[in-house]
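One chain of protein is taken out of this complex; the other chains stay put.
Here is subunit A:
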Amino acid sequence: MLEMETASREQPSTREEVVAGWRTVLPACVAVLPLGLALGVLVVHTGFAWWWAPVLGAVVFAGTMEFLLIGLLAAAAPLAQIAVSTLLVNFRHVFYAISFPLHRVHGGGWKAYSTFALTDEVYALTATPESASWSRARILSIQALFHVAWVVFVAIGAGLGSLIPAQVVGLEFAVTALFVVLGLEAYKVRRSLPVPVLAFGCAIVAALISRENMLLIAMGMFVAALVGSYVLSTRRRHGV
């Protein structure tokens, strides 16, 4: 008993860690509320049964792709086209493995869920240096709460469907605002301007090349530029 008390004093309890995770994820949940509602409304307005909305939200769990997928499914697109579209839209996720603290999530099943639920928002919330020491309970509670919130919002949106007047538009700006705010938070970590300026340049060039595939092109150029800057800086250090 005494040993247990000492242990609990040294390390925060699982419950505290879960609550800490909720505190971290709450703003992201608020941010995707309008988006989840909009997705649910879109599912119903496209002509699908309302319950497809929560199924879509729970199984795909990649916001941008879900919006795109509704259009593809409505057009009865071949499964191969759905696979390729998903590959292009979600390819950016391969870069998230670089810093996401999966090494803190022990156990094969938990790791499987943690990678499954590695959305843009979860990546951004864990893209702080402190996350490398977060507990499994905190990381998983962030992901699970975000997952549950998303499915509930999408279901509510589908339920409200016809009640939201068609002239109310622009709810999708919530995601833009979320990325802006998370970008400001990420900027505070290093306070270096050249990196965001470089990323902005990559995004603009990619948008000019192909608006549909700009995410993949921009991310690829940006990572290539970072690798290039690393190679240059080590050469300079070694006097080559």
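For the reader, a short list of remarks on this structure follows.
The rule we apply is simple: contacts are C-beta pairs under 8 Å (C-beta built on N, C-alpha and C of every residue); 3 or more make two chains touch, one makes a residue touch a chain; residues count from 1.
What we mean here is this: contacts and distances are computed from a predicted model.
Between the listed names "Branched-chain amino acid transport protein", "Na+/H+ antiporter subunit E", "Carbohydrate ABC transporter permease" or "Ferritin-like domain-containing protein", the UniProt record for the complex's undisplayed chain reads "Branched-chain amino acid transport protein". Where subunit A meets the omitted chain, the residues involved are 26-28, 30-31, 34, 47-49, 52, 55-56, 59-62, 65, 69, 72-74, 76-77, 79, 82-83, 85-87, 90-99, 102-103, 112, 115-116, 118, 120, 123-124, 127, 167-187, 189-190, 195-196, 198-200, 202-204, 206-207, 211, 214-215, 218-219, 222-223, 226-227, 229-230, 233-234.
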